[in-house]
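Take a look at this one; I'll ask things after.
In this view, the complex is presented without one of its protein chains, the others remaining in place.
The block that comes next holds chain A.
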Amino acid sequence: MSENENLTDRNGSGDIMEPASENGDTRNRIFSVDSAEELKPINAAENAEIWLKKFEETGLSGVDDDLETVNIANFFHRVDSDQIIYNMKKKRLKVIGKYVMGDLLGEGAYGKVKEMMDSETLCRRAVKIFKDKKLKRIPNGEQSVIKEINMLKKLCHKNVIRLIDVFRIEEKKKLYIVMEFCVGSLQAMLDSAPGKKLPPRQAQEYFNQLIDGLEYLHGQRVVHKDIKPGNLLLTLEEQLKISDFGVAETFDFFAKDDTCYIGQGSPAFQPPEIANGSESFAGFKVDIWSSGVTLYNFVTGLYPFEGNNIFRLFESIGKGIFTIPKEIEDPLRDLILGMLRKDPEERFTLQQVKQHPWVNANPPASDYRVLIPPIKNDIWHNMTILPYLCDHYYENDSNSEASYDECGMLDDAEYITERELNAAIENHKRSAGHSNGNAQKSNQSSTSSSTKNRGRKKRPISCMAVRNMCMCKQS
């Protein structure tokens, strides 16, 4: 337990490790970036230290902003590729308060979402990190975040994302919102699925959870207004969580009805009354409509209304005329039609949806199930905190048995050349193709090439089985 004591020690002193780099993955960037986020031009004569850009990350996000400030001439200094030496940065443990940081889960306009572990309860968490600077650029950004926090505090339901902790770190100018751990959104799952749609049984499972969550929200006088696959998250146990209450609205306790005046959700999921610019509309029926579009999207992979731009789209929604593909048959067809009635008065109520035959049916199990898409090729969604902890605490023990990181490269080799890097990338691509094959139907060429190399390929060694840890929940 000495590691643990050590850990809490750090918390106690409030010491935040590695204050210079804001997220510990500076190693992902080609240029070394210091805390002030200014680029240092590379001085090849002194030392060709280039930070390894991880190939999983595409684009140079975060670097582009400051490109103008750099002397371009320094960039085009020719160096032969085999002379470049990459510095392998070790995974640096970062602790914020009682939380241990893990890898990136996603990125939004406001900042990043990362995995975290509560070092006291050992629960996996997700944290939304809001940068003050970015938040200020978004109109009403700060207000909507505060509104969202206050709203989430009051909500407690198995299908609504739970807020666990909120704190600020002044010197970093960042706001941390700690939430239940989810592995991905339904949008990401749909994107990875064949035909971008779900088999009927799976669609029904998620839809029913959505309806349960929505019933709770409406009971708490909350209109979400932005129901869409991108805002529906999944836990490792495939429990659906409604998230993103940025544009949600809570009615006054004594409000007579659910009249709303502002609609701000995603255009493709907006009902005709909003598309036609009505001054006021019934709030709960908006959520029914967007859930209907979401269901349509689940089962067809398409959207009922399309348009090249928002005007065309709203024009098409405003007319309320759409078609459902022929293969969608009756109980489901009827449900979608009921939820997408143009007139909100005629549109199904949540109660009607709940009692609908399709919702209560027992569809036959299909031969396949869409899996939660892997993050960085890890289909098991292992806890990403562990490598950091291992590196930090077991660094010296690993000498006897060289450990490999996920690219299959030697961890303790500090410097490698381009050629070695390419070889490792190649190797990694093969293994990635192979592991993807478990999730979906793999293309045959990659599997055949990986079988050839099976003898040489070394699997990454993990120190502990962590899959069970995701199950820990607060009582």
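Rule of thumb we're sticking to: a contact is a pair of C-beta atoms (placed from the backbone, for glycine too) under 8 Å apart; a residue touches a chain by one contact, two chains touch by 3 or more; residues count from 1.
The rule is simple: contacts and distances are computed from a predicted model.
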Among "Protein Mo25", "Trafficking protein particle complex subunit", "NADPH:adrenodoxin oxidoreductase, mitochondrial" or "Aquaporin PIP2-7", the UniProt name of the subunit that does not appear here: "Protein Mo25"
Sole residue of A:K133, A:K153 or A:R369 that reaches the chain not shown, by the stated touch rule: A:K153
Residues of chain A in contact with the chain not shown: 150, 153-154, 215, 218-221, 251, 253-254, 331, 351, 355, 357-358, 360-362
